[in-house]
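Report on the structure given below.
Every protein chain but one is kept in place in this view of the complex.
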Amino acid sequence: MTRSRLLPLAGFALTAVALFAVAPAVLSDFRLSLLARYLCFAIVAVGIALAWGRGGMLTLGQGLFFGLGGYAMAMHLKLADAGPDGLPDFMLLYGTGGELPWWWEPFRSPVFALAAVLVLPMTLAALIGFLVFRRRVRGAYFAILSQALAAAFALLLIGQQATTGGTNGLTNFQGFFGFALADPLNKRMVYFVIAAALLAVLLITRQLFHSRYGELLVAVRDSEERVRFLGYDPALVKLAAYTVSAGMAGLAGALFVPAVGIISPALIGIVPSIQFVIGAAIGGRASLAGAALGAIAVAWAQTTLSEEFPAAWTYFQAGLFIAVIAFLPGGLASLRHHLTRRRTRATRPRPPTGTPAAEGAPA
Amino acid sequence: MTVLIGQSFTGISIGAVLLLIALGLSLTFGQMGVINMAHGEFIMSGAYTTYVLQQHLTDAGTSLLLALPAAFAVAGTLGIVLERTLIRRLYTRPLDTLLVTWGVSLLLQQLARDIFGAPNVQTSTPGWLTGRITLFGGEHPVTLSHARLFILTLAVAAVVALTLTLRLTPLGRRIRAVVQHRELAEASGIATARVDRTTFFIGSGLAGVAGVALTLVGPIGPTMGTNIIIDAFLVVVVGGIGRLRGAVVAAFALGVLQALVEYSTTVSLAKVTVLIAIVAFLQWRPQGISTVRTRSLA
């Protein structure tokens, strides 16, 4: 019993040391900024572990929320960078007639923009969830619908080039709340903010996993109807997890902007939305450590391998993804579980998901 | 007024493409609960089949007509391979099937890139499909290209052929039996595994035919499937499972809605509007237009 409490604690301590001491010490500025980018994906993956791994909602459209958070942040940075006429540079280029669209205006306020990073995606998720879960739209229907939403959002952004930057997205940020992004020291600060955000998200999600709510969420995933007969409204249970996971994706998108320096439709459409799921799936959908590490590893491999061997990387990634989903649905995190189980006694294989494997030690 | 009619015809031709794609999806989803994300790449295989045939046969018309059965066979074979190697093992896990088939679609796209190159290719349209017919003259003439008309004909033919197969043939009876009650069908001596395989062959083959049709209205490329497949999935979601009628109504309804909104706003706004309409529709009928009711809890 004590072991099960201490182990994750040690895991968090180790993660913190790795993120705050080891990585900044051994990595070059360039590598550290790459890591910052991967950590953003890890934050999204943790949200996916909550919604999909524990809640059974296959969210193929997290790009929608990632994008909302990202654009909210990017719009503020653009306005803060703006010259004397108060217009973002790209608008001068496309010519909006010297007028800032009304919906850009509130993002001038840093407080509003920071709030919007969480509030926008979470409100939209709550609305979608309310409409969809209440009518018991689930399974593949929900997956397709969430994917279509992300696709539509990307299309919408592309279509409104004059006010959203279109395909190019929003880029060329000079400052981040008064700090010049060209300064490597400030880039490091952004990294630390992201690392802290990831730790916070991990802690929150761990608490959710182990709370009574977490148990209820698993119950809803496995038998929604049964939960209903116990007097709960499963729609609300799912709604909460979906909304929180959307908030995490929004936060990740917002942090991605100063770390990478761009947000564009290509980063939030169908393909990136599924990419978010791949990392979580390979690492372990129901395991915090698995999902976070999986996302980091896949993103790392993508950057390192895809430039040198684009074709081979695609085959490898797709092959690994297929193999893991088909034959190891708990992801790599469940390997340990499988191995120990095989050693102790041969039990019949359990159906997917929900292997309460090693969470808590993303180090 | 004629503008509206014109847009409606555009919508119907959009709907015809959607329908051709969604027919196969709806068939496999209805019978096996399988959302096959690689369906888009089966479409691509049909399109490349047309392209390859045209490289060898110089006459665009002959190659197009030959491509129809050839694409059906190529895509259908891909479907059977997929069904036997992966989907078969995952019947109890529909969401995992969805993800696995997405992985397969990545593989197939890369394969296409390696074989045909990343840039899009084009086929030439046979002469008898290049004209347009004028439905209404006047200030805002309503015209319909022969190619679009051909696709519409193809979609209608596919629906009729599929309906007749399901209604009249022994295979169709077995398929319907499995859709309505898998265990019972199995218990009464139907080899459900074989029926599944056949259904998957037909559904995938129809994707190949859709691919042939798409060569008439757009370029052929490795990612051509990804872009259109979501709309086709939405047709299945709105249409409901188990009956073709739902898919037919949904395809044309979504196509016409898209075209009408597109006319007064933009393509991207139209997509968003259609999506909102779908979510609203699901409030009213969460199971889609038509469903086969069963007594099961789920």
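As written, the chains take the letters A and B, and residue 1 is the first residue of each chain.
By our rule, a residue touches a chain if its C-beta (ideal position, glycine included) is under 8 Å from a C-beta of that chain, and two chains touch if they have at least 3 such contacts.
Everything that follows uses one rule, which is that contacts and distances are computed from a predicted model.
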item	value
Protein that the absent chain corresponds to, by UniProt name, given "Outer membrane protein beta-barrel domain-containing protein", "Urea transport system ATP-binding protein", "NADH-quinone oxidoreductase subunit C" or "Dihydroxyacetone kinase subunit DhaK"	"Urea transport system ATP-binding protein"
Given A:44, A:227 or A:295, the one touching the chain that is not displayed	A:227
Which of A:216, A:246, A:295 or A:326 contacts the chain that the document leaves out	A:216
Touching residues on chain A - with respect to the absent chain	207-208, 210-213, 215-216, 218-219, 222-223, 225-234, 350, 353-354
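FYI, only the chains that are shown with their structure count from here on.
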item	value
Complex contact set, residues of chain A against chain B	56, 58, 128, 131-132, 135-137, 139-141, 143-145, 147-149, 151-153, 155-156, 158-160, 225, 270-271, 274, 277, 281, 311, 314-315, 317-319, 321-322, 325-326, 329, 351-352
Chain A-facing residues of chain B, complex	29, 33, 35, 86, 89-90, 92-96, 98-100, 102-104, 106-107, 109-110, 113-114, 226, 230, 233-234, 236-237, 266-269, 271-272, 275, 278-279, 282-283, 286, 297-298
